[in-house]
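Yeah, one chain of the complex is gone here, protein chain that is, but the others are all in their spots.
All chains are identified by letter, namely A and B, in their written order; residue positions are counted from 1 within each chain.
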Amino acid sequence: MIQGIGYKLERVFKNLLIHLFLISVAITCVFPLLWMLGSALKTQQTVFSDMSIIPSNPLWSNFYHAWTKGGFGIYFLNSIIYTVTVVFGIVIVSSLAAFAFSRLKFPGKNIIFYMFLAAMMIPLPGSFVPLYVLMTKLHLVNTRIGYILCMINVGLSFSIYLLKTFFDRIPTVLEDAARIDGCSKLGIWWNVALPLAKPAVAVIIIFNSLNVWNEYILATLIFSSKSLMPLQRGLMIFQGTHITQYPLLMAAITITVLPIILIYLLMQKYIIKGITAGAVVG
Amino acid sequence: MNSFYGKFRPFFMLSSYAVFLSIFLVSCAPQEKAQQADALTIWHWMSDRENAFLELAKRYEVETGIKINFELYAPSDAYTQKIRAAAQTNTLPDVFGILAEKRDFASFINAGHIYNLTEDMDKDDSNWKKKLFYKAVAVNMFMEGNSFDVEPGIYGVPIDVTNIQMLYNKDLLDQAGWDPDNPPRTWDQFLEANRLLKEKGIPGLVSGWGEIWMIDCLASNYAFNIMGEDKVLDTIRGKVPYTDPGWIKLFDLFRQTRDEGLLVRGIVTMVNKTAEQLFANNRAAFAFNGSWCVNVYNGMNPDLDYGAMLPPKVSDNFPMMIWGGAGSSFMVNNKSRNIERAVEFLKWFTDEPQQVFLAKETKNLPSNRHSLKDIPEVLSQFADDMDNATHPSVWGVSEFPIVIEKFNKGIQSIIIGEKTPEELAYEVQAAKEKEMERAEMFRLRRQKE
Partner (left out) sequence: MKSKSALENYLFVLPAVLIFSIFYIYPFYKVFTLSLCQWDGIAHFNFTKNFVGFRNFKELLLEDKIWWQAMGQAGYITLIALTFQNALALALAWACDRDIKGGNIYRVIFYLPPVLSEVVVGLVWRWIYDGNYGLLNYWLQNIGLAHLVRDWLSDPKTALICVAVIHCWKGFGWGFIIFLAGLQTIPRQLYEAARVDGANSWQTFKKLTVPLMVPVFILVSILTILGTMQVFVLILSMTGGGPGYHTEVPVTRILASMVGSSRFGYACSQGIIFGAILLIISFIQIRLSKYMRQE
């Protein structure tokens, strides 16, 4: 009896410690967000002198002004288009390739895979200019397709590597079963590999959508027409060479951050307990 | 299998709709209306002035029927990359600015991208040139025998003027017991004032010295004051070493600022925007900043009571010089099909009415010397000191970037107490000698070919 109670107390105590740990880390993560929200509601004069989290006269109009002044309508739409197409493209292209690297045999497989790996490891800070020249020659400058293809390339190596790692861990039993049932290679990819690697696919979606959503250097380089620019371009309006309009900037950034958090909320549900749970028994 | 598909289905359906919609939008994106033959495209990075520019573009269209497309690319490093990339593919716009040193400016000219404006400037008895501040034009000029092998002439049009000076906070000086209308004019007075401030716990000088060009600016000003223009330029030419006592005296000034504790904490990694915040919020008595600060301070604290002054001189042998000249300039693309139109527009842009408008809207000094009415008082203090202005772009020689980097980062080291003035002098001189060797080697190699 006493042992039982002791065991329970120990569990409660351990849980408490864990929660304390989690909460303290969580506070450091939430703090900048709160500061950002608070600053979005202040004025240029009080943004650094007013120390309260929520000012006494919150200026909700800042959000409206940020949207209109920053011309957010079209930029927002563009960012959504780019993020959706690029992420979709990356998921399809990289999962096909990762599946092949993990399960299929063909000559030169290792070399090509290491090539992708190496790309991840060799950053090219000087590559923007040659890339631009190439895009001009291909008439892809100032086009949506050009930017989308570029961004797909940016996320390929990491996605392929991640997916391959996860595909490798899937037991081959399920695949063999599917093949016996008469599934084609493509069918195995679609029906077996992808679903089982859902957590990994979710990670890739989260990761790449953040990258595309926040990207601005390549966008500035490739696009000249305002109607093609993504959201980050709108943010730049508030960051002048000399004057930064902090409250409007913070309001604009808040607007920018919301969709990404939304995507994450949707996707992180898929990082759930393994679906193999039921399948491997017996 | 079925249950998986079932679970996945709504997400899959939704995302495929989104994808198809996007692809549809992508392929049916409205084609950009073909640029009208007589419309001008202008690329710039000045987000603060975008609205003023757009307003002027509208006015120009009403007056002449020619459409002007101002395109903004910010921040400035993204802008620089875009300009260089466009230069490589010959897709530069009709008018653009070059955010770079004279050396890169020369490179653009020699690569044939910049139109030579000398003729247009000299037309009608130099009508256009005379309207603008000489020092602003000088920044865009290349003289006879310049070290960049550029054909002498004027290659850019200044659209505003700035200079960089010291600011002083009248309220804080008053609190420390110093006459606020008589700011320190000599170095000794400056040290004295700072001692009084320190007693009251008021921080002294703030500036964005995390951005090393700002250190370069102040150091250069004092170098001119201590040694005079000729000796400084001779050092750049390699004829005088950096171990000369004049330079060591300059480095020693920074050591003094450290020993006296008159610098705001964290100054060596501070960005200018933070420095501006501090000064605007009455948290430092002195600042070292450019004339654009008037607009910035006004936005943060309209009640700030301050004035502008030359950096307190340390020697009477030579005048105290400040950096000043063109703030931003526009160049005409030599390969544009609208060169004449572009030149006409720039003439209009730098004409009095437009410059007065710009000065009022953006609170920057105009480049047109007849447009100084309607500017705030502190700004006119900046304008008054233009006579003492100089700028690296007009010296005709430029120092090796590596040497400049060592020089400025070395001063940072002096301020944090890591190096002595003598040590730095020897280090900079060593770097200079190495660079000169390398340049010589490259020159000899070129001659052989």
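Please note the rule applied: a contact is a pair of C-beta atoms (placed from the backbone, for glycine too) under 8 Å apart; a residue touches a chain by one contact, two chains touch by 3 or more.
Being a predicted model, the structure only gives us computed values, none of them experimental.
Colleague: Among the options A:L41, A:I81, A:I152 or A:L194, which residue touches the chain absent from this view?
Modeller: Of all options in A:L41, A:I81, A:I152 or A:L194, contact with the hidden chain holds for A:I152.
Colleague: Which chain B residues would touch the chain omitted from the figure, given the whole complex?
Modeller: Those residues of chain B that touch the unshown chain are 77, 80, 84, 87-88, 101, 103-104, 107-108, 110-112, 203, 210-212, 264-269, 271, 274, 278, 283, 400-402, 405, 409-410, 412-413, 415-416, 418, 442.
Colleague: Contacts of chain A with the missing chain: which residues?
Modeller: 15, 18-19, 21-22, 25-26, 28-33, 35-36, 92-94, 96-97, 99-101, 104-107, 112, 115-127, 129-131, 133-134, 138, 149-150, 152-153, 156, 158, 160-162, 165-166, 168-169, 185, 189, 199-200, 202-203, 206-207, 210, 214, 235, 239, 249-250, 253, 256-257, 260-261, 264-265, 268, 271-274, 276-277, 280-281
We take it that only the chains that are shown with their structure count from here on.
Colleague: Sort out for me which residues of chain B touch chain A in the complex.
Modeller: Chain B reaches chain A through residues 1, 4-5, 8, 15, 18-19, 22-23, 25-26, 29-30, 32, 45-48, 50, 71-76, 78-79, 81-82, 84-86, 88-89, 91, 273, 277, 281, 292-293, 295-296, 299-301.
Colleague: Once bound in the complex, which stretches of chain A touch chain B?
Modeller: The contact residues of chain A facing chain B are 44-45, 48-49, 80-81, 84-85, 88, 128-129, 132-133, 136, 141-142, 144-145, 148, 191, 195, 216-217, 220-221, 224-228, 236-244, 275.
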